[in-house]
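Here's the structure, in structure tokens; my notes come after.
A single protein chain has been omitted; all remaining protein chains appear in their positions.
After this line comes chain A, so read on.
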């Protein structure tokens, strides 16, 4: 693949990687970080870690 195909493909890879890293930090790492640390301000309240994927899943299913 050349040109824009390559750019789109690698863009998707980077997006998927970013989702993985952000979500892993949110679900797995954050509970072990003390509540006062700065890292917590970069993330939404933990309930959204469950709500957002469920909403996204429902939206995806309605498009099938």
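As a working rule, a contact is a pair of C-beta atoms (placed from the backbone, for glycine too) under 8 Å apart; a residue touches a chain by one contact, two chains touch by 3 or more; residues count from 1.
The rule we apply is simple: contacts and distances are computed from a predicted model.
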- Listed names "Fermitin family homolog 3", "Nuclear cap-binding protein subunit 2", "UBC core domain-containing protein" or "Dolichol-phosphate mannosyltransferase subunit 3", with the criterion being the UniProt name of the chain not displayed: "Dolichol-phosphate mannosyltransferase subunit 3"
- Tell me, which residues in chain A touch the chain that this view leaves out? 1-2, 5-6, 8-13, 15-17, 19-20, 23-24, 27-28, 31-32, 46, 49-50, 53-54, 57
